[in-house]
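Yeah, one chain of the complex is gone here, protein chain that is, but the others are all in their spots.
Order of writing sets the chain letters: A, B and C. Residues in each chain are counted from 1.
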Amino acid sequence: MGAALKRAITQHGTKLIVSDPRNIDVVRFADVWLRSQPGTDVIWINTLAHIILRDGLHNQEYIDERTENFTAYSQSLAKFTPEYAEKKCGIPVAELEKAAHLYAKGRSAILYCMGITQHVSGTDNVKALANLAMLCGNIGIQGGGLNPLRGQNNVQGACDMGALPTTYPAYGKVIDESVRARFEAAWDVKLSESNGMTSRQMFDAVDAGTLNALYLIGENPVVSHADSAHAVHCLEKIPFLVVQDIFLTETAKLADVVLPAACFAEKNGTFTNTERRVQRVRKAVTAPQGARDDAQIVCDIAAKMGTELIQDNGENAAAVFDEMVSVTPSYGGLTYSRIDETGIQWPCPDTESKGTPILHAEKFVCGKGKFHEVDFVAPAEEADEEYPLILTTGRVLYQYHTGTMTRKSTGLYAKAPAAYLEISRNDAAAYNVNDGDRVKVSSRRGAIEVSVQLSEKAVDGTVFIPFHFAEAAANVLTNSAACPESGIAEVKVCAVTIEPVGD
Amino acid sequence: MTHITPTKLEAMRKEYAARLTQPHIRHLFICGGTGCHATGSLKVKDALHEEIAKHGLEEKVRVVETGCNGFCALGPLMVVHPDNVFYQKMTVDDVAEIVSEHLVHEKPVERLMYKDPQSKKRVPLFSDIPFFALQKPWTLRNKGIINPESIEDYIGREGYMGLSKVLLEMEPSQIIDEMKASGIRGRGGAGFPTGMKWSFAAQNDSDIKYVLCNADEGDPGAFMDRSILEADPHAVLEGMTIAARAINATEGYIYCRSEYPLAIKRVQIAIDQARSLGLLGENIMGTGFSFDISIYQGAGAFVCGEETALMRSIEGKRGMPIPRPPFPAAQGLWKKPTILNNVETLANVGQIMLNGGKWYSSVGTENSKGTKVFALSGDVNNIGLVEVPMGTSLRSIVYDIGGGIPKKRKLKAVQLGGPSGGCIPEDHMDVVVDYEEIAKVGAIMGSGGVIVMDDKTCMVDMARFFLEFIQEESCGKCTPCREGTRRQLEILERICEGHGKPEDITLIEELSEMITASALCGLGQTASNPVLSVLRHFRNEFEAHIFDKKCPAKRCPALVEFKVIDERCKKCGKCAAVCPVGAVEWQKKEVAKINTEACVQCMSCYSACPFDAID
Amino acid sequence: MSTLELTINGKGYAFTQGETILDVACRNDIVIPTLCHLKNTTPTGACRMCVVEVKGARSLVASCTVPASAGMEVQTESPSVVKSRKMNLELLLSSGSHDCLLCPASGDCRLQDLAFKYNATGKRFERTKPKYSPDVSNPFLIRDFSKCILCGRCVQACKDVQVNNAIDYGYRGSDAKIIAKCDLPLGDSDCVFCGECLQVCPVGALTLKKARQKPRICETEAVRTTCAYCGVGCQMNLHVKDNVVQMVTGADAVPNHGSLCVKGRFGMQFINSPERLTTPLIRKDGELVPAEWDEALGLVAEKLGTYKAENGADSIGVLASARCTNEENYLFQKFARAVIGTNNVDHCARY
Partner (left out) sequence: MSCCSEEISQEMWSEVDSVIERHRETPGALITVLREAQDVVGWFPQALIEYIAKGMNIPASDVFGVVSFYSLFSLTPKGRNSIKVCTGTACYVKGAREVIGRISGEYGIAEGETTEDRRFDLEGVRCVGACGLAPAMVINGDVHGDVTADSVLKILEKYS
């Protein structure tokens, strides 16, 4: 993905605008780097729109034909002047104007990751970006669009399959009677009528004493959740915790029952990638003696509870797939043989369909694209005297998520063995720390010890810690304040302070 | 800016002519080329100024530092105009005499005049010196006459009039037609018709096109381009601008070796001057045509003479050739249509436009038109720059212009075309200067280096020398050139060291065939030419090295055993005096004797013996 | 427009404007050997192995760069072509140390294949001593310059495919070498170890670290699957022998067209990690102790059943996994909804 992006830039003259509080590697390839103060994304995004409108670079025809609520939206942009943005985000006016003009000039795509969503304003950020894209007619065309990059292999698939508290497979709402009726018929069972809890709400419910049992599969919230002390507290408190995983993770250690599972190389099935492409996963080796397929485990539990979850006890992935697509309209036309060589991008409703590389091509799925007025909401926590530095978290190339898999590779381990605090030269000098020094990083929620890495990637006032490492889990520090709509915690902004640790 | 007009150019020309023909005024054209600088011409020039002032002659004598005069071996040198007197090898100490005798007393100083190597007589008049008399200076028409740092001088010699004509009277297609009519072919060596090259680039539409001048004169033994740039830089600028007009280019680069600081300096001065007169830059001569030129200095890589490598180098990359197609006429520098011409080619363009293609093609052979500049060097009496009409024989160049071989030695071969060329033996000396004729005897026209080699030269060693050159300069990209020439060199080294094997000749030939047929660029494809030409004309020398373990020319130390030829020895003892290891036994009035055990084959005695008594 | 046609080895083939001779040949299953040609990049024309004879041409031409033209008559294995290729191979084989016996790439080496095909050895020349010692500085791969044929595929892979720009040609002529940063070991360079270079190396110059005494790639069985790391969904081949994933290569398909990142290529050790869980554990007296499957599953079923019955289905939550397959997630949510009877199902999309 990154390579394709860089190829476009170096070989096809594509222009790149990067917005990141850090001077990340890809900035080298950028024409404009918008270095924003963490948590102020809505401002610069709206400002780009402001400039585009001001200079008449928007696509009026597209707006008239395919969108609604434009007038209210355009009025809401009035206050987002470049000068305001420069003051609030710290991005020079000239850079904003350059970026706005670049973006509006032709087909332009927006790619984003957690830096946009992991904020209290996460949903607002996404909406603001969607507004921007619609403003220039950049949705529904090749080389345009709004492209969230999924951090994990099958986030898309898990969502598609309804592993969400509010939707069934293919996003039918659980509170929608007709949808529910369809699933009740298909599964021959009466289904709950109310929305369920998000994972965060579940943790809170544990604390409140209303959730008694948690069956947790292949996750490691002890390391990955914001404000992990709180997560640990909940997991310790819950009366019955089942963890199903391939390793004894930090989370599994807290479980009442641990169930050893098979990994991706040991089973058949499908993953759906970030571009909605459904692809095959094939069994290459047999699982270690004693570990079992996840499907088989859950079927066995169901069986012991007196229900046949699926025929053959889930042993035949193809059979599961068949039932799955039968209730998932967007996957309706998929079969293992059709996706054997190259996967297919859903929606693919029937066997005639070749899939859909571009969504919203002719018109928006929901009719007209709606402009949402979005206002700026400050991060839940800002730097202050006590905690004067802003901490942002993220990944390093050589590690994956909580490191349970990657840290088993000696090579990867050697390249990135431990957490570190990335800090600018100036900040390091101000705190009197040097490259390699051990420091204690504290926030209102906790403290960890890491070593200092002076880096040209860091910008004054903002520090960074990768979150992969359980021994110095960045999420001990992060804030669990979350976006009210998506429920995603603001792990990208919290206030911290550092102090050197004596030997 | 007010634009310069044809009328103004003509006025400047007349002014210059009047200046040269002013009565009672002398012009001293002192050579300021690299060669003469090295031998102290600047000091001589300063001394002249001083001495002239001392005699109060400032109003009557003008000292002009010109570019390379061409007779490089005789520097510092000077031509006195209008007296038509040529002085050579002047020193600061000679200046007083020249001024007082010649300039004051009108008595030219005979001892500083040119001495004919054969007749040993002084030649008083510049135009009678065969070296100059037999040349046809078209490309070098301004050498030794104008101050290269003066655009007025250049315009005085019809400079920029070709450009003026092109811009005001001709369509781009007519320019190309004239170039085609002139029959001029690329002087860089390959001899591709220049008009054709331009027409290809003209056909390709693009907002940006480039005109490049190849001044990366890399062939060892070639210095024509350096001399032209030093002596007449505006001619190159004018040629490039006309080329730009022909293909509708907007930007030009002169890719010059950084080893040529004087040339770079003078070209930069010329560019600045041309810009200031509106002959370069925006809206040239008010015609709406814009073109500008910058100098790009190379960084020392022979392969950058290859056009695709040169373009990569201008792009700031490693100078590694890339495959063609796409040809530069379609995708050259920065992937835009580009033409690349050699300095010498471009220097002719202004005159071709002014006088017409027909004029140019009136001289030469059927397929090779006009004149060619050669850099004559090596074992020849008159070393320097010579320009002759196509069709002149090599013999005439070496003997008539070059004055023959020094020290009464015999001509063995002439090396033409540098590392891509070949050695032409004495019995083919009647071959004439013509792209095809020269190719027939196993060499190439090349950029114009002519290295004369006498009978002391070992041809196997020469083949080794050129391969060593290629091996060091190979970019390393393609296998045949990188690995193949290395093997050829290895084999030749082995032969020169006396370890040649009978199968080596076949192996070299097989390698040559493969490298020539499959190397990526011209450098590799022609890399075997020197060794093949030596094999063709001097196979016996190879065989002597391999089978008899002898180096007939006594150049390969491992294969030489020196001994004194008693009957020739005049018992002078010079050989014993120079021997660094005491291997020569000599006593007064005795014939010398060489102790072969102690001899280290350094050749000192061999070179020192005035009587050729050591063999 | 009349169709464009050229002949190869006497037989006519149609082509479209812009195709090279090699393109046309490949499309028609005519084998022209190459060493430096790398799909999806601009041909460099470096190795000169793909030379063919074209009637009327002054010399042999490199089929990878010369466009097909109408009426062209091409011979792909004429005596002069074969002679040139054989000499080319002899030159390569004699330069450096191409010892197939101990080379991890043996069996997966184009130089070896071509040497066999054209009956070439390096024996006519003295073997040149390797100029540069191997780089073993990093945990992933070994660069053995004595086996490098300077085809430049790794440079193209790094610059044109991955755009990591970590390596380039350095020096020149017979000193030429593929260098990283200022001719430093890879581990000290800008290399991010995507391993693209390793994958495209046609010889044994780039090999997996500690490859010896392990199965060679030709001894393994390749299983195509989808990478389990990030959301790009790269297609990869797991090379399996003895029920162990021995190495990983990128599969030439969308979305990654053969490329992988460092995790995909070198991060599969976890599969065979001794730390893998192999038995269910049940907490007894505060300690997790091994248990039989039946006991563990029974306990889970019993507990979940009890909470459901006593506190209602919504007192139970299921956290499914973005790491698991669609099929499994389908089952997890169906389990939550249809078996437990709650919509309390979520996964880690938010982290």
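The rule is simple: a residue touches a chain if its C-beta (ideal position, glycine included) is under 8 Å from a C-beta of that chain, and two chains touch if they have at least 3 such contacts.
Keep in mind that what you see is a predicted model, and the values were worked out from it rather than measured.
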Chains on display which the left-out chain touches in the complete complex: B, C
Touching the absent chain when the full complex is considered, from C:R110, C:R172 or C:R276: C:R172
Which residue of B:L28, B:I151, B:A202 or B:A222 touches the chain not shown here: B:A222
Of B:Q118, B:S258 or B:S276, the residue in touch with the unshown chain: B:S258
Residue of B:A17, B:A53, B:A133 or B:A299 touching the missing chain in the full complex: B:A299
Which of B:C72, B:L212, B:V373 or B:V431 contacts the chain that the document leaves out: B:C72
Those residues of chain B which, in the complete complex, touch the missing chain: 34-35, 37-39, 71-73, 75, 217-223, 226-227, 257-261, 296-302, 313-320, 334, 375, 377-379, 383-384, 415, 418, 449, 451, 453, 457, 465-466, 469, 473, 475
Residues of chain C in contact with the chain not shown: 165-172, 179-184, 189-190
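Assume only the chains that are shown with their structure count from here on.
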Arrangement of touching chains [line / ring / star / complete / other]: line
Identity of the chain that, by mean CA position, is farthest from chain B: A
Computed distance of Cα centres, chain C from chain B, in Å: 52
Separation of chain A from chain B, taking each centre as the mean of its C-alpha atoms, in whole Å: 68
Overlap residues in chain A, where contacts from two or more other chains coincide: none
Complex contact set, residues of chain B against chain C: 301, 318, 320, 322-325, 471-480, 482-484, 486-487, 490, 507, 510-511, 513-514, 516-520, 525
Residues of chain C that touch chain A when the two form their complex: 138-140, 160-164, 192-194, 209, 223-233, 235, 238, 240, 243-245, 253-255, 259, 261-263, 266-273, 275-283, 288, 293, 296-305, 307, 311, 313-339, 341-351
Complex contact set, residues of chain C against chain B: 43-49, 51, 59-60, 62, 64-67, 80, 83-84, 87-88, 91-92, 94-95, 124-126, 128, 149-150, 152, 168-169, 171-176
